[in-house]
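Take a look at the structure set out below.
With one protein chain removed, the remaining protein chains of the complex are shown where they sit.
The letters A and B name the chains in turn, as written, and every chain counts its residues from 1.
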Amino acid sequence: MSYTLKQIADLVGGQIIGNDQIVISGINSLVEAKEGEISFFSDRRYEKSLRSTKASALLVAGHTDLYAGSQVVVPRPALSHARVAGLFSFPGPAFSGISDKALIHKSSVIGKNTTVFPMVYIGEDAVIGDEVTLFPGVFVGDRVRIGHRTVLYPNVTILERCIIGNDVAIHAGTVIGSDGFGYVRDGSKNVKIPQIGIVQIDDDVEIGANNCVDRAALGTTWIKRGVKTDNLVQIAHNVVVGEDTVIVAQAAIAGSAHIGKEVVLGGQVAISDHVHIHDRAMVGSQSGVPKDVKSGEIVSGSPAMPHRLWLRTSGLLPRLPNFSERLRALEKKMESLENQIKSKTTE
Amino acid sequence: MSYTLKQIADLVGGQIIGNDQIVISGINSLVEAKEGEISFFSDRRYEKSLRSTKASALLVAGHTDLYAGSQVVVPRPALSHARVAGLFSFPGPAFSGISDKALIHKSSVIGKNTTVFPMVYIGEDAVIGDEVTLFPGVFVGDRVRIGHRTVLYPNVTILERCIIGNDVAIHAGTVIGSDGFGYVRDGSKNVKIPQIGIVQIDDDVEIGANNCVDRAALGTTWIKRGVKTDNLVQIAHNVVVGEDTVIVAQAAIAGSAHIGKEVVLGGQVAISDHVHIHDRAMVGSQSGVPKDVKSGEIVSGSPAMPHRLWLRTSGLLPRLPNFSERLRALEKKMESLENQIKSKTTE
Partner (left out) sequence: MSYTLKQIADLVGGQIIGNDQIVISGINSLVEAKEGEISFFSDRRYEKSLRSTKASALLVAGHTDLYAGSQVVVPRPALSHARVAGLFSFPGPAFSGISDKALIHKSSVIGKNTTVFPMVYIGEDAVIGDEVTLFPGVFVGDRVRIGHRTVLYPNVTILERCIIGNDVAIHAGTVIGSDGFGYVRDGSKNVKIPQIGIVQIDDDVEIGANNCVDRAALGTTWIKRGVKTDNLVQIAHNVVVGEDTVIVAQAAIAGSAHIGKEVVLGGQVAISDHVHIHDRAMVGSQSGVPKDVKSGEIVSGSPAMPHRLWLRTSGLLPRLPNFSERLRALEKKMESLENQIKSKTTE
């Protein structure tokens, strides 16, 4: 695949400064770009790479003198980069159609132009939309519903009765609808609470690889429109995650926690059960959040505190040995002063 | 499925106050319950929901005036909830029998009324009990033994020679018997120590989704009766986990650690290698435990300390900037006082 620079500029609504007939055959970082590739510049830290890049064209927010080649001026180079990268992404898999090596229960319904690879299992009364792709090793349980244009990567498991929306991507190895972790103690034994709810995943959600999203004990574990999760994320039963929220790798959300919309949870974060993280809040990586977080608040640390306070606090942590010494020194001086004053008083 | 309230009361040994002929068709939380459903009340925090619930009946520890409908008085509503939820859990999968699309080595032995889905692989000399369910994508290695009534969910991997007991559930994507992480350094290279032990999982264990339980270097990694693990848990080689212990999501237990019985490990906990956590100890979420923990002790923090001390310590962490200022202020005052006294002495 290759495109003229004019075609690319038209796609992203950019203005060309330079030759608009250059042929572009790929996109790459400033450092790795070869001749014939386009690159992008949106972060001043990479100014040095601008001078040395071999890229044949550049997406840029305003014309720069540091680069001699053709430039496409766009309001947001990072956003344009995302669009142009789409041009050069590799073609879909070689396989298409519904494999006769897939196992599909006769009661299930499959839409138009849907691809079912070999070694997919689809259970009873499942309903699958149009233009869906199910890779090998995918398990679709009884009565599952999947919308249009959704992609389930290899070895994804969707357990019975869960509902997946349109334009959803679920990456390899992820499990949707596993039992929530619910037991009642009876003496020393743990009696299982049957987990009879479901998971509902709305449109435009992307779930990373090897995630676990547990079904509700009762009712619904609900991942709303536009949520994006990284790899190895844990979402427990009855959790609700609001629209356009972003969850970084290895974060864990405990049971019945409620995450608002446009929230960002950093990597390895732990949200305690029943906690409410309100809209547009941000939680720094490795934080532990035992209490509600207000709308727009930024917190960090374990237990979490306001992020600015955490920056100061964590900066002081390595000074604890110093504090300890200074405390001891003060106590000695205090004792000495007290003695001096006492002796004077008794003089 | 529906039941009269009397049938439900008989199941849980409860006493009905109200109409015992109401027909109950489901169970739900106070907030989500619809007419015809039963709910339960065991936590005072939900008193408000009691007044507004639409549930047609209530499991409760003692008659309450806040709810007008029929009540079933039971000693422990949460436990009764678990039993009643079992009545309304969805039926098993549509598939039953041994699929001719499964691949089963001819030397292996499979019990009565066992379900083997298509796309299951069972290796040489495996022995599988009665009423077992193996979902699609399950791999059962050579010489594995699996007891009665055990369920392996989709894409579970049980590697060679591991032993799984009766009434065990292993959720989707989990790996039992992967190699332990053992190397000997030889110069800059890491020479692998062949991991020739096994994993043994005893009766009534439930393992969450996408867990990893490594086989022993030599001998046995041993998960004892009644253990419950949440999702994404890591259990390293030669670990022993005692009866009825509960391990929350993303916890990790390093090599040769020994966890006692009825222990609770919180989410994202890390237990160091060779550490011994004694019976009925509890470890707070995100804690790091480098040393043994005594029987019944509750610890938190990284590194872990007694839980009460951690509560006080972590409560003081955000005050470090304040401490720093106060230290400096004291030092100034001290210097000033010392100067005053010195000047007086030399007056």
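Methods note: a contact is a pair of C-beta atoms (placed from the backbone, for glycine too) under 8 Å apart; a residue touches a chain by one contact, two chains touch by 3 or more.
Note that the structure is predicted; figures quoted are calculated from it, not measured.
Shown as candidates are B:Pro77, B:Pro93 or B:Gly123; the residue that touches the absent chain is B:Gly123. The residue from A:Val60, A:Val73, A:Met119 or A:Val144 that touches the chain not shown here is A:Met119. In the complete complex, the hidden chain is touched by one of A:Glu124, A:Glu262 or A:Asp292, namely A:Glu262.
Which of B:Ile17, B:Val31 or B:Met305 touches the hidden chain is settled by the complete complex: it is B:Met305.
One of B:Leu232, B:Val246, B:Ile259 or B:Val283 touches the chain omitted from the figure, and that residue is B:Leu232.
Where chain A meets the chain that is not shown, the touching residues are 27-29, 32, 76, 78-79, 81-82, 85-86, 88-90, 93-95, 101, 117-119, 135-137, 153-155, 169, 171-173, 206, 208-210, 226, 228, 230-232, 243-244, 246, 248-250, 261-262, 267-268, 285-286, 302, 314, 317-318, 320-321, 323-324, 327, 330-331, 334, 337-338, 341. In the full complex, chain B contacts the hidden chain through residues 103, 105, 107, 119, 121, 123-125, 137, 139, 141-142, 155, 157, 159-161, 173-175, 178-179, 181, 183-184, 186, 188-194, 196, 210, 212, 214, 217-219, 232, 234, 236, 250, 252, 254, 268, 270, 272, 288, 301-303, 305, 309-310, 312-313, 316-317, 319, 323, 326-327, 330, 333-334, 337, 340-341.
By our rule, only the chains that are shown with their structure count from here on.
Fitting chain A to chain B on Cα positions gives a rotation angle of 120°, stated in steps of 5.
Mean C-alpha positions place chain A and chain B at a centre distance of 24 Å.
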